[in-house]
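As structure tokens, the structure follows; a few thoughts come after it.
Only a single protein chain was left out; the remaining protein chains are all shown in position.
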Amino acid sequence: MTYFFQLVVSGIVVGSIYALAAIGFVLIYKSSRVLNLAHGQLIAAGAYITYTLTVYCHIPIYISFVLSMILTFFLAMSVERIFLRRLIGEPIISVIMVTIGLMSIIDGVIYLTPFGSENLSFPSFLPSQPIVFQGIYISYTQLAGVLITFLLIGVFSWFFRKSTVGISMRAVSDDQMASMSIGISVPRVFGLAWATAGLTAAAAGGILGNIVGLNFDTLHAFGIIVFPVVILGGLDSLPGAVAAGIIMGLIQQFASGYLDGNWGLSGTASLLPYIVLLVILLFKPHGLFGTHEIERV
Amino acid sequence: GEVYKTALSLAITGPTSDAGNPYSKGAEDYFRYVNDMNLLGDDTIECTIRDDKYETAITKRNFEEFLDMGIVFYLNYSTGSTLALKRDFDEVKMPTLPASFHAGNIEGSDYIFLPIASYSAQNIGLAEYVVDHHEGGTPKVAMYVHPSAFGREPVKDIEKAIEAGLDIELVETVEHGQDLDVTAMIQRWRSKGVEYVISQTVQSPVATMLKGAGNLGQVAESFGEEGKMTFLGAHYTGGNDLIALAGDAAENFYWTTSYIVTSEPGAGAEAQLELAQRYGRDEKTSNSHNYANGIMVAQVTTEVIRRAKARGNEINKENLYQELLEMNGMNAFYPVTTVGPVTYSKDDHQGVDTLQLYVVRDGAFRAEGKPFISEYAEKIK
Amino acid sequence: MMSANRWMATGNYFTAYRQEQRIFATHTDRLMFALFLVVLFSWPYFIELSTKHMLVIDNILIAVIAVYGLNLVTGFAGQISVGHAAFMGVGAYTVASVAGVIGDQHVLITHAWPLMILLSGLMGAAMGLIVGLPALRLRHLYLLMATLSFQLIFQWIIGSMELFNQGQFMYVGRVHWFSGEVGRSQHYMFWYYALLVTVVVSGLGVRNILRTRYGRSLVAVRDNDRAADAMGMHPGLTKVFAFGLAGFFAGMAGALQAYLNRGAGFETFTLHESIQYLAMTIVGGLGQLTGCIFGPAAIRILDLQVESLAQWAGGILPSSLDLATGLRPLSFGLVIVLFLIFEPRGIANWWRIIRSYIKLWPFRY
Amino acid sequence: MPNLIVSDVTLTFGGLHALSSVNLEIQPGLITSVIGPNGAGKTSLLNCISGFYHPTSGEIHYKDRRLTKLAPHHVSKLGISRAFQNLELFGGLSVLDNLMLARHKDLSYNLLHAVFFFGKAARVEAENRENVESVIDFMELEPYRKQTVGNLSYGVQKRVEVARALTLEPEVILLDEPMAGMNVEEKEDMVRFIFDIKKEWEITVVIVEHDLGVVMDISDQIYVLDFGEVIGLGNADQIASNPRVVEAYIGEE
Partner (left out) sequence: METKQDGHLLEVNNIEVVYNDIVQVLRGVSLKVAEGGIVSLLGTNGAGKTTTLRAISGLLKPENGYIRDGYIRFRGRDITNVLGTYVVRQGAVMVPEERRVFKHLTVDENIWVGSVTRKDGQQKIREDHELMYRHFPRLANIPNRLAGYCSGGEQQMIVIARALMAAPKVLMLDEPSLGLAPLLVKEIFENIAAINRDLNTTILLVEQNARIALEISQYAYIMETGRIVLEGPAAELKQNPDVKEFYMGLTRAGGRKSFKEVKSYKRRKRWM
């Protein structure tokens, strides 16, 4: 039973990081219907920025964590400004392809920094002894990760429910022309969506870097696993992203906890999300909480 | 003087570039050193280094270009491309040293030579070490491997070794994904009574595993500590990168390779650091075992050219190939960067057969025991 | 009625719908195309290229065939596919696994290779149909996710099944031609011709599909699948069909690649590769047939150029290797983005502009 | 003898009854109009007939064929075509291509013919091009033939909608507000087209329209819907004097 609960706890830990990563993706989709394939790269950028600030600029990690969120906020905003703004009004498919180009560009830029092909690890700043509760283990780093995730999710949900920005975002995603006609600045909304996406990505990157260390491949792979999560959640739903993140975390933990190593199975945890993805696509394409398209002819 | 053309194609960017990068610098620096110090008289070696981003198609293109250039010796990199180009190497009779120590590379090939003992030999060597140092009963071992041929091949060979009498119990083999949390796996191992974990993969998953195990308080503080797990790994799992990634969690990790490390003082370490310093390499590159790896293949290349020259033979691929085949017995080559001699012959395509075990103590790899040679690796052939 | 001048484009009216259907509007166009083909087939007799460049050209041609498929599904039918490399993998592994089972020197592999290539195309098509199946229920860009899943599941399957040698390289023997075994020295030239024929024949086939109801239905579902439904097309099936076509060309391309590389290994069919093909399609021109040729050529040539730039920079600045190689993904990404922003119709559009300029040449304004 | 029969059709969305027990009989060769306030269910009715919606209960038959559960592409193959209220054109294509697409179901060649083109495919394509041209001619769309549909003004797009429905060569054509956004002069043109569609092309016409002047003048038969129910039926005079209709729809003058 302890084993089971341990899996649940680990699932939630992993899942909440997925959720945090997914939120940024959802924000962009919500406002512009764009699937941002370069989200993994934003996460990587956030992780590397946090690392640079901490290790090279000797800023205490909690400050550099926040600073990195701010920097990535502006980074993502300028990405939108430079590359995506020109595409307002173009078919969504082009914009999605631009994010594919962005993937490569950000990769290239990261390669130009000294980190491109390095394995790095954050200096540990929390006690390395785990917390043990009834035989269930959780490390301080993970706990901090979960807490930060939920804090950020809370702040964002509040922000989007309360402010008109949230409503404007939904309006813009619905009909750009009509939004312009009532004076919503569509570029501003997009800029804001990207910027906040950058902010959450940086947070996810920072936490991720602390948990598994900085390795370009791992960060990349993480960027891809976000897709099954957001599809499960329903692409444009923030609560969906959170629920789906945690569900996916649990699925993976249970897979590696109960499937792997038995019956000759192995690596199911990394495969299952994509199978889940396919199943969801087939049977519940709008995910758990996604908006159904209103289609009247 | 003459210019001898050689070439190296490897992943400087893309997957595994963390290894490929210092590797390329090692080779580059050593060839430069040869030319600068006139080690071949007024002849020089021109080694073209190309990035292939770990893509076989690009490796192939690079290789064809190298052939057009008229290279006489070739250095390759990944398991994938070495296997893919195996037939080409044989057809054009090109002596080749890859960075991959995959045992399958040299199967059915006359021209591919592994620089050091194969992954299989390394892993079996680790298992033998476990058997020799474990107290009481049959040690329970789990294997943690890369989800590819690179990771799987040694598992098969360990199984063969067990059949041949190696006294370990292989409890389970895990092919890792890109996991963020390994708690479940570690807990499962604990419940199955696993005492040793042998890894055959690259550093970052190992680092994640070690951190996870550390968090759960499962890492043995000394070899074979009762009720905990001792972690071991082969060449590409270790080195300073592992310490960089895993931090404190890397403590007491056992690692084997045939290369010297700079954290253990010695002639090899000095030579390596000196070379790095001469060409202005940073701290990290200088101390990388992959840098040593790159130097070593360049040394072998230089050595065969030197020997062929000394014999008064023309420097071409056939003659260099012959030199490789004769590099044994009295003619064994002792590069300072390895823990044993490089020996090749018609039916021995593994260079340095000797392995050295290292263990992390206070954030650095320290030699543990004397260099050894895996017995079972020979037995199962 | 005055007979139309079929040599010049200006002042050229059609007098029958049949004429408007023609691929080549004027005799001049037809002649130019024929000349172009002659050049393509004969240049190797006059110019000698290095093996490397021959290989590059062969790879471009393989990419052209693959991009035919990708452009049909993405450019024409509007479904982004990030699993195209996996479809190629299906083709390549069809040949490779058959070779693995019956031996890579079996006549089926070495002599009946055109058949094997066709078979691979069909396997690719079958896989395309399966992956496209969610289209029966899914709309919009959700299919992108299905192709992503396929890509990753494909990699997993190849990497873990014994039949596919767990992703390790599987060999395919050298083929035979009327003159006997095609040896190493003729290998790339031989495949150049084989590929060229495939490119030309498939190109004409695609062109024909595009000017018939099959091609139009692809564009229809891209533009408005509800309206397409009302026009009597099954929107889902049409998308599935598009994936089938894409799979077919990818499968053939994959098989050809397996023959050219003399085997298949899983590294050639990764997500990263899929994105490369997508880039080729974009740069060539989405929904533009000529783009299928320009795109692969442009991306491959760019790659070579950046490589030599990196090389050059590496020679000048000591130890600048990382700096120079970072340029590769950077330039690749920039090219995609710049094209999408400034020339969304791709190089094909430049081609059109040049052509219309030449056409009107005697009467330039 | 009616050939399109809607019997007892109910359509609900959640709790909302878009249609409740609607009965409708369309007589061949006539112009039938369906009118009613906004949200009365007129478009929903057409959607049910053409297969975009499936009734919650009730049946729809066309010449002994049951349409109730058929998908739109099936219905259009049976000879019922429609023009949409909110333009559903292929916005990125030219007028010509929009119409060529409507010929899809009548092109009788297979993929192999298409790949090799010459022969059957070429012949069929040319024939169809003629059909399309005659529709372009008929609907007076010549000036727009090669223009991108999305760039045309609203009124012209409506005309293309009708032309496309006509290109399907239907036996019954369903027109959803074909005259929305047109001025009197243009409405006259449209009326002329509709008369010709009825007389020359011998197509049964069903129109949903809000311009009562037009409806009253051209319809042979009028149905009035309100809140998903048929509240009136008859010819123009009967409708104009039906108090329920006046109250719900026309309003006091």
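Should a chain be cited, it is by its letter among A, B, C and D, assigned in written order, with residues numbered from 1 in that chain.
Simple rule for what comes next: a contact is a pair of C-beta atoms (placed from the backbone, for glycine too) under 8 Å apart; a residue touches a chain by one contact, two chains touch by 3 or more.
What you are looking at is a predicted structure, and each value in this text was computed from that prediction instead of being measured.
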Option touching the unshown chain, where D:V156, D:V172 or D:I203 are the choices: D:V156
Touching residue (missing chain; options A:M180, A:I275 or A:L288): A:M180
Residue numbers in chain A that touch the chain omitted from display: 88-89, 164, 167-168, 170-171, 173-185, 291, 294, 296
Missing-chain contacts mapped onto chain D: 13, 16, 35-40, 85-87, 133, 136-137, 142, 151-156, 177, 180-188, 191-192, 195-196, 199-200, 210, 212-214, 217-218, 248-251
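One rule holds in what follows: only the chains that are shown with their structure count from here on.
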For chain C paired with chain D, centre-to-centre distance based on mean C-alpha positions, whole Å: 42
Where chain A and chain C are represented by their mean Cα positions, the distance between them in whole Å: 33
Multi-partner residues of chain B (at least 2 other chains): 12-13, 21, 147, 175
Touching two or more other chains - residues of chain A: 111, 116-117, 266-267, 270-271, 297
Of all residues in chain C, those that touch chain D in their complex: 16-18, 20-21, 205, 208-209, 211-217, 219-220, 222-224, 226-235
Residues of chain B touching chain C in the complex: 12-14, 21, 24-25, 49-51, 53-57, 60-61, 64-65, 67-68, 78-81, 83-84, 86-88, 91-92, 104, 147-149, 152, 175, 279-281
Chain B-facing residues of chain C, complex: 50-52, 55-56, 59, 159-160, 165-169, 171, 184, 261-263, 265-268, 272-273, 307, 310-311, 314, 318-319, 321-322, 325-326, 328-329
